[in-house]
Structures are given as C-alpha cells and as structure tokens.
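Note that one protein chain is taken out, while the other chains of the complex remain in position.
Coming up: subunit A.
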Amino acid sequence: MWGKKIPTLLELCIQTAIDNVRYLGDVGETDIDLLKDILPHCTVDHLMHIENSTEAKQRDVDEAQNRAVDRFKQRFGNEVVSK
C-alpha cells in the first residue's frame, strides 16, 4: 500500500498535456522546461499550429521546436518532414 508513489500534480498535468497534445495552441506563458517533455509528442503539423498560435517568448519556443523537429527527422527520416 505504501510502496506505490503518489503521482505529483506536475506529472499528472504533463501526462494530460501529452494525451491532449493535438489541442495545444498558445504556449507563450508556459515554461520551456515544462514544454520539453510535451513537445516531442507532437507531429510536425501540431508544432506548426503551436508555433503559429504562440507569440510571446517566440525564440524559446522556436528553439524547443527545432529540437523536437530534429528528433522527429532522426526517427522518421527527412522525407516525411519535407512533404
């Protein structure tokens, strides 16, 4: 009974955000450290949508997205991205 760790609210939020990643829009208010666990679950289309919806802190978001896109390319190859 005591062995199981209680999920933190932060963990629950990150999981919910990942489950609903397709609904993410403006992430300008959200810390980049928190987004780094969520954005890798996005498709290129999701990332484009987030980028277009987000104005504040644009530079930070671009950086995280570039990293996520790079990882996406590594996983699926450049053809998928360029289509």
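The rule is short, and it goes like this: contacts are C-beta pairs under 8 Å (C-beta built on N, C-alpha and C of every residue); 3 or more make two chains touch, one makes a residue touch a chain; residues count from 1.
Please note the rule applied: contacts and distances are computed from a predicted model.
S.K.: Can you pick, from "Elongin-C", "Transcription factor bHLH63", "DNA repair protein rad5" or "LAME_0H08482g1_1", the UniProt protein name of the chain not displayed?
M.R.: Its UniProt record gives the name "Elongin-C".
S.K.: Contact with the hidden chain only, please: which subunit A residues?
M.R.: 1, 4, 6-10, 12-14, 16-17, 19-20, 23-24, 27, 29-31, 34
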